[in-house]
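Heads up, one of the protein chains got dropped from this complex, but the rest are sitting where they should.
Every chain is named by a letter (A and B) in the order it is written, and numbering of its residues begins at 1.
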Amino acid sequence: MKLKRHGAVLATAAVSALLLTACGSDPTSSGAGAPQAGGANAANCGGKANLTGEGSSAQNNAMAVFVQAYQQACDGQNVAYNPTGSGAGRKQFTAGLADFGGSDSALKAEEEGPAAQRCGGNPAWNIPLVFGPVALAYKLDGVDNLVLNGEVAAKIFNGQITTWNDPAIAALNSGVQLPATPVTVIFRSDDSGTTENFQKYLTAASKGAWTQGTAQKFGGGIGEGRERSAGVAQAVGQGSGAITYVEVSFAKDNNLSIAKIDNGSGPVELTDATAGKAIEAAKISGEGNNLKLDINSIYGTTEPGAYPLILATYEIVCSKGYAPDVAQAVKAFMTVAATTGQAQLSDAGYVPLPESFKAKVMTAIQAIA
Amino acid sequence: MNDPAVSGTSTGTGLTSAGRGLPDEPNVPEAGAKVPESPQPPAGNTTGTATFTQRGDKIFKAMAVGSGGFIVFLIGAIGLFLLIQALPPLLSNQVNFLTSREFQVSDPADLRFGILDLLLVTIEVSLFALVLAMPTALGIALFLTQYAPPRFARPLAYIVDLLAAVPSIVYGLWGLLVLAPAIAPLAVWLQSNLGFIFVFAEGTAKAEFGSTLFTAGIVLAVMILPIITAITREVFSQTPRTLIEGALALGATRLEVIRYAVFPFGKSGYISASMLGLGRALGETIALTIIVAAVAANFAGSLFSGGASFASKIALAANEFSNPTLTGAYIAAGLMLFVLTFAVNALARTIIARSGAQA
Partner (left out) sequence: MTATIDAPATGPTFMQVSGARKVKDRIATVLVYLSFAVAVIPLVWVVYTVLVRGLGATLSATWFTESLSGLLGRDPGGGAYHAILGTLLQGVVCAIISVPIGIMVGIYLVEYGGNSRLAKTTTFMVDILTGVPSIVAALFVYAVWIAIFGLPRSAFAVSLALVLLMVPVVVRTTEELLKIVPTDLREASYALGIPKWRTITKVVIPTALSGILTGVMLALARVMGETAPVLLLVAYAPFINTNIFEGNMASLPLMMYVERNNPTAAGTDRIWGAAVTLILIIALFNVLATVLSKYFAVKTK
């Protein structure tokens, strides 16, 4: 019978599909970084086994690091982080669909009320846990120690400066032989928090030279856009004279030069230490344990040796009002993230929290109930 | 981009059944006439079949008709739901949706979005792809049906079909990372030597970087090639043998056989296949997203430009789809893409229908 033969084929297909399902596995995370002593002790493991987080894609790689550390510290616990964008993160958190939200910007004033409602009448806290330095990455033959400042960067990115030997650049780079190569600005063509924060930096640090707004889309009006960080970094590597803003890991992996930034107190190279210094100097505009940052205090910093161009992203959590098991898991996860989780961040392209700032973050995490 | 035409038979149906003259084709009405449960409604249900049978027939027919209706409903629903989502932002749009080149949707209170630039970019890159793909596809179809030895024709046809099995994201990465650097010298040469022709003039993206509509168009051409080829091949292979042999008997060369017998017979199929390819190119998303540069300047017609097509504009914003108004603006762009492909496909369909009437 024909039908029987077809049946047999379908059955075979179904069985093999089942077999396939049965034989695969998530690798048991081993090798990558043995659990540090103390990490497991600091976190009170337990509670909800699968936490859900949603939001900013800029902190996605940091989340991967945190989740790995969390799984090592707390056996059987997991976090599913859904990088759908900051706006979605705040919305899903407020709607109670995510246990915590990840966002490139703190809750807006009008969002605080509904967020508090979600937390049973308790305020939601913005905890800045992930800091990603953004590099002004460029490729220019013969020049690998370029210095820029906010104002010159703004003029480059909005087209007022069109060649590399422009007097404004030369003034910051005395002794450097600058070629007359035209400047090619490369920007992110997709909507991104990196673009938004870069433009916020230009607004804060350019002494009025940047008037092109702070949207998630680049507003400079010149240059070529490429898709995501990988695209911009690859494009800059392609031709001499190109410059972009990109997460530091992409600049390094594509062998791009990274400009030093003169914040008014001399040129600062981008390192964990200089970025950490800017974070330490940041002013907090939130009250108590709500660690909402005054972001302009980072972007506009004149602290000697502080690298100002840093993307700060928050975890948005309830101060109180979680179900007890959720509260325990959120606290455990955040504790691991702020302690052992920091160790691997540098490799993933983020800055580990400086000690004094970590203390503030830990205080806030411990206060979650 | 993978296409139904891979099979060579699936999409070909609508085109070829007219010319194919299958002996079985008139079956349907015939069978109906002989059977009580015929498609002619009044004739049915009169013979003495059991109630069970009648009910089964009724239910089954209802399911079949319902499915047919469902397809019609589906197309309507696509248009309707896209419109529902697009309407609020369209109503608060500060500029003319059809004629503006702006696309500013970051501030929901000040929406300024128009599709003119998207439309122009989409059409130019698709037409460029079509210009490249059409003659090539014609050549391949002729090669496979008229030139290649029959025992090679099938495997060779399979190779071309394989082009359709490569997913579009692979084409995108290949286009950006491999093809673009390889053809950069050609692009630069074209720009500096044929720059007086507006399509090769200096555009908004650097030719040597390769993130241009030029590169994207070539990639698109490769992507739509198998679709056009598969259908055209199918149509050409249906050329009545009497026509070919008649031409040969008159002493025609192989070229003349093609010119006077094969091509006239398959022309409409070839054109409509190209239209289907065009429809596919218009909607291609990820390859364009990866390859083409975003630029602030308006599109001026050069192939050495950046820009965004409808589809790539939507894909680039997809990461941050959170605000309904913002999303609605992109859905409005999607709606226009739907209308555009609808029009192109409808046109293709009309061409087939008209030629079907002739045949």
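As a convention for this text, contacts are C-beta pairs under 8 Å (C-beta built on N, C-alpha and C of every residue); 3 or more make two chains touch, one makes a residue touch a chain.
Fair warning: this is a prediction, and the values are worked out from it, not measured in the lab.
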What shown chains does the left-out chain touch? A, B
Per the definition of touch given earlier, which of B:Val95, B:Val166 or B:Val188 contacts the omitted chain? B:Val166
Among B:Leu156, B:Val188 or B:Ala297, which residue is in touch with the absent chain? B:Leu156
Of the residues B:Ile115, B:Ala216 or B:Ile258, which one touches the chain left out of the display? B:Ile258
Positions on chain A contacted by the hidden chain, ascending: 2-3, 5-6, 9, 17, 20-21, 23-29, 31-32, 61, 64-65, 67-68, 71, 80, 82-84, 97, 228-230, 233, 249-250, 253-254, 344, 347-348
In the full complex, which bits of chain B touch the chain not displayed? Write them out. 1-4, 6-7, 9-11, 13-14, 17, 22, 24-25, 27-32, 34-35, 37, 39, 49, 53-54, 56-57, 59-61, 63-72, 74-75, 77-78, 81-82, 84-85, 135-136, 138-140, 142-150, 153, 156, 159-171, 173-174, 178-179, 222, 225, 229, 237, 241, 244-245, 248-249, 251, 253-258, 276, 279-280, 282-286, 290, 310-311, 314-315, 318, 321, 324, 327, 330-331, 334, 337-338, 341-342, 344-346, 348-349
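Assume only the chains that are shown with their structure count from here on.
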Listed in rising order, chain A residues that touch chain B in their complex are 57, 84-88, 91, 184, 187, 189-192, 213, 215-218, 220-227, 231, 234-235, 238-239
Which chain B residues qualify as touching chain A in the complex? 104, 106-107, 176-177, 181, 204-206, 208-211, 289-290, 293-297, 306, 308, 316-317, 319-323
